[in-house]
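First the structure, which I've put down as structure tokens, then a few questions once you've had a look.
Note that one protein chain of the assembly has been removed; the remaining protein chains are unaltered in position.
We just call them A and B in the order they show up, numbering each chain from 1.
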Amino acid sequence: MSIGEPLPRPDGRDKVTGRARYAADQEVAGLLHAALVGAPTPSGTVTAIDGREALATAGVARVLTAADMPRFGPVAPPSAVSKLPMQDGTIRHEGQPVAIVLAETLEAAECGAGLVRLTIEPAPFRPQGGGEVAVPPGIYGPVTFTKGDPDAAFLAAEHQHIAEYRQPSRHHNPMEPSATIAVWEGENLTLYDSVQHGYSVQAIVAAALNIRPERVRVISPHTGGGFGAKGFVWPHEILTAAAARVARRPVKLALSRAQMYANVGFQPNMVHRMALGAGRNGRLTAIKHEVEHVTALSDDFVEMATAASRGTYASPAIFTAQKVERANVNMPTAMRAPWEGPGLWGLESAIDELAHAVGQDPLDFRLANYAETDPATGKPWSSKKLREAYEEGARLFGWRERAGRPKRDGPWTLGFGMATCSMGAFRFPSQAQVRIKADGSVTVETGCHDIGTGTLTIFPQIAADVLGLPPDKVELIMGDTRLPQGGPTYGSSSTMGVGASVLRAAENARELLGRLANLPAGEVVMKDGRIGRRGGLGAGVPIGDALRTAGVGEVVGKGRFTLPGDAPFNADGEGTPHTIRTFGAVFIEVGVDCELGLLRLRRAVGSYSAGRVINPRTARAQMTGGIIWGWGMAAMEASPYEKKLGRWLSKNLAGVAIPVNADIAGDIQIHFVDEFDPHASPLGAKGIGELGATGVAAAVASAVFDATGKRIRELPITPGKLV
Amino acid sequence: MPDGSRSGAEYSLRIRVNGTDHAVSLDPRVTLLDFLRERLHLTGTKKGCNFGECGACTLHLDGRRVNACMVLAVQADGREVTTIEGLAEADRLHPVQQAFIDADGFQCGFCTPGQVMSAVACIAEGHAGSDAEIREWMSGNLCRCSAYPQIVDAVRAAAAAMAGKG
Partner (left out) sequence: MHPFAYTRAATIAEALAVGAQAAAAYLAGGTELLNWMRLGIAVPQHVVDISRLADLDRVEPLPDGGLRIGALTRLNDAAQCTEVVRDYPVLSQAILKAASAQLRNLATVGGNLLQRTRCPYFRAEELLPCNKRVAGSGCAAREGLNDRHAIFGWTDACVAVQPSDPAVALAVLDAVIVTEAAGGGRRIPAREFHTLPADDPASDNVLVPGELIVAIELPAPAPRSAYLKLRERESYEYAIVSVAVALDLDADLIRRARIALGSVAHRPWRLDEAERRLVGCRPGSPEAIEAAAAAFTDARPLAHNAHKVAMAKNAVLRTLRTAAGMP
């Protein structure tokens, strides 16, 4: 068995030698470099574009405006926006593309973009913050939810806690800025793109350009981080394809870091209005959670942060509601961790405060309110070992012994905090095939992507176990829409969806091979490169021989992972007898220098109940990265929005802080409870990529309270709030 | 000596990249980073921000680590550049490269060439004496996947391995 083994990543060699090629690294002959010209104002109309000066610049080939663009066909999700830019003069947000400069060199394109003169008729704009708030349509689930009588239950509660918890807008800032190279060959389009789901790009670009999806091929083996920024399809991808068609040359567009701020989404600012009620015994009697955030003028994005309050604690009465505010901003989008990432900041902060008010240890309070079944629906969990996760995490951290630990270290006051982690389960259908050739080579083929989560490592592991081969004998071919349609590489969904389809494809290949070898179905066993009958493998034959004997060059096993009702998406096991979630607990020790306002991470323990772990090495990296992501959310990350100017103020990595190596000075320990979830996927596994990032901010705020007595209810916890 | 009297002129220069001399004529606006990526198609050196704010383009210029986006290619005239592509000797990985694989010091891999080049320099500079020192001297390389603890493990292990060998 290689599942469960901490195998190293097969992509390691390519990545440490610079051979791994990302979208902008693809070598395409004869291409033009594109540079976007963005709207300098958040609203208004472009009445004229003067490209003469730009065109006079050496190397500039074209200045494209809305007049040069084809009329795009209608697009809907997974297009990030429904109103595509460069179709008319309307400006909906600052930074929206209004022109594209194409040039023989990157230098000429960038210089030319700065020389395009825009005439703009400004119009008043709706800034983010303080505007009209509305109830959005329920795109991703119920925007309001009521169980029991939450108002009455809250009013009657012995202990009541009401508070608002805020968090700023933040950007994903993957290290690789989005990039697209568009190459037309006749009526066929190839896109080298930086994506988390190539098939979405294929569908949306085809719809926008009014061509059949089969004529669009998206190639994207390695993506330099996404975190949600590359999940939906963004206008620049369509614009690049259109520009290449207009110019009759391949076109390469790499967004600048600044352009990433207004062209590929962000996690919107949120206010969580929490009201919790508990009896004298500390049992929750009411949970109320309202979330409000910004969305674009043209489209609804709803960050379903209230999901956390419907799925985490037992309570006879629950009320949740989502509201949005429309503004002239670019479209927000999902970001690690969606829903529960922000939601648990609100819920877990409130729970911590209530636990203190009740006079219980925060861990005991959570255990007392443990949800044995799904609080919203009453359905049983597909699997849940959160008690064990709490217990193991507490033991590894020394939670119960923390009172005996020193509270000072030089100028640092130490504090300890914890929070529950949880994520719903986003599942997507997926297809894969496994090809076994007479030369003994085995390939797994599925159109998923490598964004570093471990897909390249675990899919060969899964197939190898079925085929009785060492994983390094199984090659994964991915990142191309010509392959069987793999599920997306977001929402912690890959292992369940793509992984299950790989498992099925390998099983199918084994069965096909068994049939060739005249073995009874269901009794085929493969081991050490041989195939034979269960119990009699010694008499088996080498794989290659089985194919050659049958006079067949290869077998191709097909595998599918489907959802109830053949749905394109399933959240939390909806429509099945079980609710699927992942769980965990994070324990944090911080140091606060109260005189100087400094907050530093000293150590963390994350302990998770998340189904079967396919590869503990890559899983550990995911959870470690998640906790550090959460630390950034807690301690520094914010994208300041300039309300008067209607734009992101700092569109860079110097004015917007994300964690650096020196921030992670302490030990981060990761633990997984031994678990198998038979309902989430046939692998027994669930998603983990987002789980690690949940709960962290609330645990940090709890630790800060422990150290300083200060309750911080607005993220990030920066020196100005501590000094 | 390149001496431009008018803007828009190109400049002849010679840069040694990974042991190979390149004699080229260049617009002086071309950065060392774009020269490597767009002209020489050495795309291992990554562009993460183009403002010296992320470290993804870290390479060695005359043996010292620098951000390639902050250097004009003309400034590298007559100098020696080592990129991630020039680190391994044929098929034998540099000990730091091997250590990154062994310690799982990367995820998406986009910042990794910069991290590796930075780590090689960090060790050569004598700044790998403790975990705290490694963290500080590796902080010029952002990793959004946040493989930081594993990167520290890799640098520590590589430093020890290289000291043992030396």
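In this text, contacts are C-beta pairs under 8 Å (C-beta built on N, C-alpha and C of every residue); 3 or more make two chains touch, one makes a residue touch a chain.
In this text, all values refer to a predicted model and were calculated from it rather than measured experimentally.
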Option from A:123, A:139 or A:723 whose C-beta touches the chain left out: A:723
Option from A:553, A:640, A:678 or A:709 whose C-beta touches the chain left out: A:640
Contact partner of the left-out chain, one of B:27, B:104 or B:153: B:27
Missing-partner contacts on subunit B, residue numbers: 1-9, 11, 27-29, 31, 50-52, 55, 58, 64-67, 69-72, 74-75, 77, 118, 121-122, 125, 127, 135-141
Touch list for subunit A against the chain that is not drawn: 38, 40, 58, 107, 110-111, 114, 258, 411, 595-600, 635-636, 640, 642, 644-645, 647, 649-652, 654-655, 657, 659-663, 665, 716, 718-721, 723
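Convention: only the chains that are shown with their structure count from here on.
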Averaged-CA centre spacing for the pair subunit B and subunit A, given as whole angstrom: 29
Residue ranges of subunit A in contact with subunit B within the complex: 8-9, 11-22, 24-25, 27, 58, 105-107, 111, 172-177, 222-225, 227, 254, 256-257, 450-454, 617-618, 620-622, 624-625, 628-629, 652-654, 658-665, 667-668
Subunit A-facing residues of subunit B, complex: 8, 27, 29-30, 34, 37-38, 41-51, 53-54, 56, 83-85, 87-88, 93, 97-98, 100-102, 104, 106-113, 116, 131-132, 134-136, 138-139, 141-152
